[in-house]
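All protein chains of the complex are present and in place, except for one that has been dropped.
Moving on, here comes subunit A:
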Amino acid sequence: MRLLPVLAAATLALSGLAACGSNDSTETDASTATSGTVNWWGWTPTDTATANAYIAAFNQKFPDIKVNYKLVNISDWVAALRPALASGNGPDVFDMQPGAYVAQFKSFAEDQTKLAEDALGAGWKDKVAPIGISGLSADGKLTAMSVGSVYAGMLWLNGDIFKKYNLTAPTTLAEWKHVCSVLKQNKVGCFVQGAAQEGFDQDTLQSIANSVQPGLWSKASTGDAKWTDPGIVKTLAIWKDLFDSGIMQEGAVGYQQYPDANNDFLTGKYGMIMMGTWYTQYATTKAMTAALSAAGVSGAKPFPILPAAFPDVAGAGNTSEMYGDADFGLAISTKSKNKAAAETFVKWMATSSEGQQAIADQLNDIPSLKGVEPDFNKIELVDPATQKGPVEDLITKSGAITEPRESLLSADVQTGILAAATSVATGKSSPEDAAKALQQAAEAAGVTFK
């Protein structure tokens, strides 16, 4: 008989635990279109100050919607987001990127086609950048509304260093090596890259491939060409040359782009870095000062950064074209209990002229809504005399880019690319063998080759 109360207590305790672990599946919206709390998780904007600037602008129009931004490092993104979304206690709004993330999280995202139609009308597709629709659509639904796009395939230079040593941006592999030798003679690092992270290795490899044979990288990504193509093998050989010739910094394959390479560049240790248009924000005094502070440099003087085209490293006379994707779209969780307020926030960020202007003026993304451009009268560049022209040219040029960046690659293929890149860089594989391994990885990942 004494067993009974103990069993009853244990049952109660377990049922209590079960109640704690269970999710209330009842869909009730605790918010309205003009009030409520929205939890937004993202890996970008990469600094909370930028996100809070967006939120502050949003709150000028919707003061009763509180938006909480949670920054998650991109390397922890999948690990953090998947259980959060599955549990039902995750974010109401979350960042979405074309490619692997759409594949992984599409089932947790509301279809936003109606939201787009409500905001921009039936012809909404003509009013936003097409690159932001295709990459964020899957299984017949629009998983996220593109906020802006980013493009890569270029270098950023430290203007002060180049000016001090009377250097110009390299346009060929030989010039690149020359610039590096000059900088090294003066005990300044040349080019820094976080080659331990696949996304940034892909950028450099895609740029090299575009110099070898424009469009080949995209063809290999879609299966229209094999990764064992001689052009890809040559790409890997040039990649190896970047390490052997000392263009890449020592120990690059142990570096992460964020924070290692980024901090080293921002603290003036290196003259060049491979970053995309998202780095334009650091052309401004405000963002550069904040970035220097985040990099641990107190009282440092901001320096002007300058965009430069990726050199024609293959010497084939091909201009290495840039490529890009929607940087991030905003997805609304299917399990959100604040959908009305979340929709208001996403609509404002992605489709309103005020929201898109705030995006444009931060220079983190190229805005999704056509016709919105940065207002340089309000933007304070570190050195307008040297930066304004190149930055405006970069933004103009970006609008015409159609080549995808990561949206064609699955996580498995990206892992295969990283393995190929690091095995070649460390001398463990020849470019030919690495290309074969990459081809096998792509086939194992389900890519069908013609």
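Points worth noting:
Throughout what follows, a residue touches a chain if its C-beta (ideal position, glycine included) is under 8 Å from a C-beta of that chain, and two chains touch if they have at least 3 such contacts; residues count from 1.
Heads up, the rule we're going with is that contacts and distances are computed from a predicted model.
Set against the options "Integral membrane protein", "Cytochrome bo(3) ubiquinol oxidase subunit 4", "Sugar ABC transporter permease" or "Serine palmitoyltransferase", the UniProt name belonging to the omitted chain is "Sugar ABC transporter permease". When you scan A:Ser107, A:Thr168, A:Thr319 or A:Thr402 for touch with the missing chain, the hit is A:Ser107. Considering A:Ala30, A:Val78, A:Ala138 or A:Ala294, the position touching the chain not shown turns out to be A:Val78 (whole complex). Within the full complex, the residue among A:Asp111, A:Asp412 or A:Glu443 touching the omitted chain is A:Asp412. Panel shows subunit A; residues 1-3, 6-7, 10, 13-14, 75, 78-79, 82, 86, 104, 107, 195-196, 249-256, 260, 269, 411-412, 415, 419, 422-423, 425-426, 428 of it touch the chain omitted from the view.
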